[in-house]
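Left out: one protein chain. Kept in place: all the others.
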Amino acid sequence: MSEKPRKFKGGVHPNDSKALSALKPIQDAPLLESYKVIMHQNIGAPPELVVKKGDEVKKGDLLAKASGFVSVPLHAPTSGTIKMIDKCPGPTGISIPSIEITADGEDEWGDTFEVIRDWKNTGSEQLKQRVWDAGIVGMGGAGFPAHVKLSPPEGKTVDTLIINGAECEPYLTADHRLMLEQGEDVVQGTAILARALGLKSAVIGIEENKPDAIAALQEIAANYGVEVQPLPVNYPQGAERQLIYAITGREVPIGKLPMDVHCVVQNVATAVAVADAVVKGRPSIERVTTVTGKSVVEPGNWRFRLGTPVSKALELVGGVSEQPAKLLLGGPMMGIAQSSLDVTVMKNTSGILLIAKDEASLYTSEPCIRCGRCVECCPMNILPATISQAVENKRFDWAEDLNVLACIECGSCSYVCPSHRPLNQHFKRAKIEIQAQLRKKK
Amino acid sequence: MSATKEFTKGLWKDNSVLVLLLGMCPTLAVTSSATNGLGMGVATMCVLMGSNIVVSFIRSIVPKKIRIPVYIVIIATFVTIVDLLMQAYAPTALYDALGIFIPLIVVNCIVLGRAEAFASKNGVGKSILDGLGMGLGFTFALVALGGTREFLASGSLFEVKLIPGWTTDFMLMTSAPGAFIILGLFLAGMNALNIRKAKRERTSYKPAGLDCNSCNICDMTEK
Amino acid sequence: MSETDSKPIIQMPDPAKLVVSNSPHIRSGENISKIMFIVVGAMLPACIAAVLFFGLAAIKVLLFCVVSCVLIEEGWNKLVKRRPTWKDGSAILTGILLGMNLNAGAPWWICILGGFLAIILGKQLYGGLGSNPFNPVLVARVGLLIGFPELMTTWDKPALGIMKIDVLTTATPLGLAPGETFVKDVLLGNTGGCLGETSAIALVAGGIILLAFKLIKWQVPVAFLGSVFVITGIAHVISPETVHSPFIHVCTGGLLLGAFFMATDMVTSPMTRKGALIFGLGCGVITSVIRLWGTYPEGVSFAILFMNALTPLIDRVSISKPFGYTVLEKGGAV
Amino acid sequence: MSIALIAIISVGVLGGFLGVIIGIVAKVFAVEVDERIEGVNDLLPGANCGGCGFAGCTDFAKGMVAESATPDQCPVCSSEDVKNIADYLGIVAEEKEKKVAVVRCVGDAKNTVRSLYNGVRDCRSAVLVASGAKGCDYGCLGFGSCADACPFGAIEIRDALAVVHPDLCVGCENCVAACPKDLIIMAPASADVHVYCNSPEKGAAKRKVCKTACIACRKCVKASGEEDHMLVDGFLIRTNYENPPAAELVEASACPTTALRQASKQAAGAYEGVSE
Amino acid sequence: MLNEFLMITVGAILVNNFVLSKFLGVCPFLGVSKKLDTALGMSGAVVFVMTLASLVSSLINSFLLVPMKLEFLQTLVFIVVIASLVQLVEIMLQKLSAKLYDSLGIFLPLITTNCAVLGCVVLNAKSAPESIQSTWYGATIYGFCSALGFALALILFSSLREKLDLANVPKAFEGTAISLVTAGILAMAFMGFSGLV
Partner (left out) sequence: MGAQEINIPKLGLFLGVLAALAAGLLSFISTSTASAIKLNLQAKTNRALGQVLPEFDNTPGEEIITLRSDLGWPVKFYIGRKSGEIIGYAGEVITPEGFSGDITVMVGLELDGSVRTVIVTANTETPGLGTAITDRKVQKTIMDLIKGGEQVAGLAPNTYLDWYADKKAGSDRWNIVKEGSAVNGKTGATITSRAVGGAVHAIGKTCLANLIQLSKGAE
């Protein structure tokens, strides 16, 4: 797999703005008085609550248990008392149930998992179980339960594990710092994941704009039989379909999963969480997040516990120098805009980003002038312009024919559109309407 | 419906060209001047009345299955008669200008449409009124279109120059593209009127449109 | 926390002023008026050449066209209660291109009528910028050509010098017999024709600007010019007495203007590169056919207009397979 | 005269030939076309709104003739129309109760907390972004998906709030499916008093984001006395459409947030904070 | 000879396009052009019927009507012939190819009252150049090419209309109004071919 990575068609090159925080080492966020842990942090079923108001918990204790296979448990970020089980603004704008814990300041670990030192000789089932027990979800953004990806269903085989260190989103540097500072953990986690999948090797893909991380990991990787693959800089290089294509040359069919081309993709932060769970016996209760933006006083990379409110995170970076236009969870291309500072850090919060007024894309949408730029940059090679017109005219059947379901919502098309069309939003809508239609048919 | 209504509906409310969008070919082809429009309109009106009368006469004895061919034969007969009469008595210039479109009155959807939709269901008296009204409406539309095109082309009406200073003819208007465009503008005008009316009466508005159904031919030619 | 208390008060964002919107949250900074004004800029060399050869008359025609296009556009917007759109520059561009499609002796009312045909008939009836299936300027030009064949096919004689309003009529190079046309004149623009048909060098310069700014797909001009060159070349070899050399064909008669500025109008040409190639080829073939065998001395306008009509079909057939589509079809993974 | 004779004979033969062909075709194809479809279609309003559950009026006519539908399914037809169709088809028409749409929210721009939103002006799209950027998760977004869906122009967007004009609404239910917040219900036209709130949150939480929310103070319940005009549903009160209250109840209960309103007056813009 | 047929072809398809310059068959042109798929079906049916009708009526014209001096019956006879022909075609199609019948069948009745077909045969009989009038194959080729011209216009127009569906056309112009304007501009484009024959 040392051949040159393939370039996928399309993509864009936004100004990456990573310099704001790329050189800032990861800092541990200080203990807060209280945390609000949102119940539903994974794709799939929300977990079932196992604590009630007034219960005392230790750090790492179970708060909620998995309610099915596609569901993960939730653990206490610190020791303290369950103050309230209430609603808290979720990232999508709707309030969702959350557990508020008042910290006792001790930050004392409870009975965590047994440490598996000799993971190299441990059965894959046991490793998978540990990943599940630790409540690990994909930390690259989607929040898909990691153990599910590690368990190929009957009849499907996996021959390649790819660890996604592309971090192609502008501004975000959390994965970059993680690879630099915890390279050992990254590689070890990778090797554990490979073992859980029954594989001997794995590839870590990193964009070439992070040469230091590539160098750092290459040194360690050899010891674990892991390969490091530099990738061309092109957004969305980190999207799993594009990543798989770049590294293996395989195209994931529309409507299918990486598993269908025998690949599994996990984020580097996920790998670190796996290493923590196996080697240190710790559940997933914290993550590294980049807090950045042009108006942020001191951008940086922080290790936050789950349930840290954004307002507290912003206090840590010294607040803002001017009123920003937008507050995002995630990067500028795919992140979700927030209207409240009460939202909290979750397992998949890779960045807290403040978009300044001058770079925010606050425009009225104009009619498409058919310039074709969106077509050219779409990494999925579909026709954003035509699809958006179909959606505007509520012709969802047509949008479906035009393969809107293939859209990965990378936002490249909206990024380049000179008419400032809300293409991405149209596609999101279309996908939902089409899926509703399909469900109705069934 | 009262007799006057039978007569007037064709003039405006159900105007064959502007509302029902039937008989587009002659409408477009011969309206390069008001005079031609008038000639074609009158010719069509004669056929329309003749066929309406005969169809209404024999409506009870026509076997259902072959009523369309029967109507067509009747219409073709009238068209040929009009053709021959015009050849004999109309000014040659007019006959030359209307040219091939006289025989084509046979397939003008209005004529067949009225035979099927009206004359075959109503008495002779009503059918005459219907034919007259529809025919006048058609003539009116053709003259209006022809007049507009003639005026926009050369500033004249019925070959009388209204704006003496207008020296260069704007040939686009008398050419084929002009025919389509001006008719389009006419329809838009009708739509604008209807929109205003719908707004006033707070009813729903539908743009004038021609689809397969307008001419009913599909429904008529039962298998 | 006591620690934060001692620090100076830190400013926090006001949540009430945060905007929510769908991703992406940053944009490339392109916008329509920027694009249009770059094209206007690319037109400038040709405009200057036109003014050099036709003098004040050219300025008069261009000015009439631009002003009438903008006024008519705004008048229409008022009428249908839409917000003003002249700032997006497309009406200005349409005006300039319309002027370039007329001859220097065009009377003022031709300019106004042309502006009306372009803006109302060609563009606004379809809903304005972006919705029109046909190139507005060509709708106007062809409408005028059909409407006033005589006026629109008598050309003014060029003569260096700005201060002149009177013009003599002459034939366009394509109207002359082969051999009467001189390469140097054609390159510089010292030939009869409409304003935009004159200086090949200026037009190519404009085209290069457009290509450099990536505003047009190179496939269109290359396929357009290439196919005209090849077809007229073959005809020239077969019959050099009646057919101009392909070089003359490419450099005259608005072909360069059409290939760089009008066939490339993105609104009315195919979106994909494959489609653009087909589009350019079609334009070239039709132009050559009309030039060699048709009535009109010039086929560029008709060719582009015809291909505009074909654009939806081309768009349909030139869709490429989405990423991951082929694999699915092969049934590789079910 | 020989020409005439030839003409008559040849054309007569041709005509006869055609007649025979048609006869054969008719036999071969023999498709049963029910005339009544056309007849019923003529009696329908032709609005093609789909309120009957069919793809359009013609489709519905087919359905009625095939007896898989009944005339009263058409929401647009007046009871007289329904009767005409029933008579034409020789069936007994059922009386149907006319229903009109009610948007259960009166949180317009002035009375609710909302964030700035930049995106597609359509409720079903807006709801994908921060759930529509409205403080209340349950309230009307005011981008008018319902108004777009209404073929009768019965919904007006006023101050970022959908307002139904009961006199224009024919009860086709198109708007119900269009609203991403499931705000619209169909209530009997005879009921004029509705609780214009749909948030099940606690009163205090609602007040934080909306001045016109129902805070479940139960004044209206008390004002209806013995009668069960109003039903309590958690932190929300609903009109009991089985036994709807008279218009006076609005006055009598003096709803502190004006969530209790009369549909007719609401349409006319008669309530506080609602400008013309 | 070859040259002459080339002329007929180009002339009938591009220069004297049936719909766009001769105004024949405008109703189906406007009526069945909402969707490209239906336009394709209609085109197929028209090409088929027009070719056949030209052949048959040219035979009848030159072997029956002209020798017997019955030219005044042309209109009557032609329309009857077309009507029978369409019916015959329908029977045969259904017997011979169910698939073809499914795609073209519904359009056949429409064609009976289509000006284009009658116009074509009347033109053939009355005002076409000698070469077409006098020979059955000339007439057939003319009919076929005219129908192709109709088909070309119809297909182009329907694809344009599909595009118009997405445009934000002023309300008064929605529907047939803007379609007619579009047809007008399409006719302008076709005028460029004038003089090719």
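We just call them A, B, C, D and E in the order they show up, numbering each chain from 1.
Following the convention adopted for this analysis, contacts are C-beta pairs under 8 Å (C-beta built on N, C-alpha and C of every residue); 3 or more make two chains touch, one makes a residue touch a chain.
Please read these numbers as outputs of a predicted model, since none were measured by experiment.
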Among the chains included here, which ones are touched by the excluded chain in the whole complex? B, C, D, E
Which of these touches the unseen chain: B:L18, B:V70, B:L145 or B:L185? B:V70
Sites on chain C contacted by the missing partner chain, in the whole complex: 149-150, 153-154, 169, 295
Name every residue on chain E in touch with the hidden partner chain. 72-73, 76, 80, 194-195
Chain D residues that touch the omitted chain in the full complex: 3-4, 7-20, 22-24, 26-27, 30, 32
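Convention: only the chains that are shown with their structure count from here on.
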Required steps from chain B to chain D (each step between touching chains, minimum): 1
Tell me which chain's centre, taken as the mean of its C-alpha atoms, is farthest from chain B. A
Which chain has its C-alpha centre farthest away from the C-alpha centre of chain E? A
Between chain B and chain E, the Cα-mean centres are separated in Å by 21
So the centre of each chain is just the mean of its C-alpha atoms; given that, what is the distance between chain C and chain D in Å? 48
Distance from the mean Cα position of chain C to that of chain B, given in whole angstrom: 41
Which residues of chain A are in contact with two or more other chains? 93, 336-339, 361-363, 367, 422, 425, 428
At which residue positions does chain E touch at least two other chains? 73, 76, 80, 83, 90, 166, 168, 170, 173, 178, 181, 185, 188, 191
Between which chains does touch occur? A-C, A-D, A-E, B-C, B-D, B-E, C-D, C-E, D-E
Would you tell me which residues of chain B are touching chain C in their complex? 168, 170-173, 175, 177, 181
Sort out for me which residues of chain A touch chain D in the complex. 92-95, 336-339, 361-363, 365, 422, 425-426, 428-429, 432-433
Touching chain A in the complex, chain D uses residues 115, 118-120, 122, 124-125, 128-133, 137
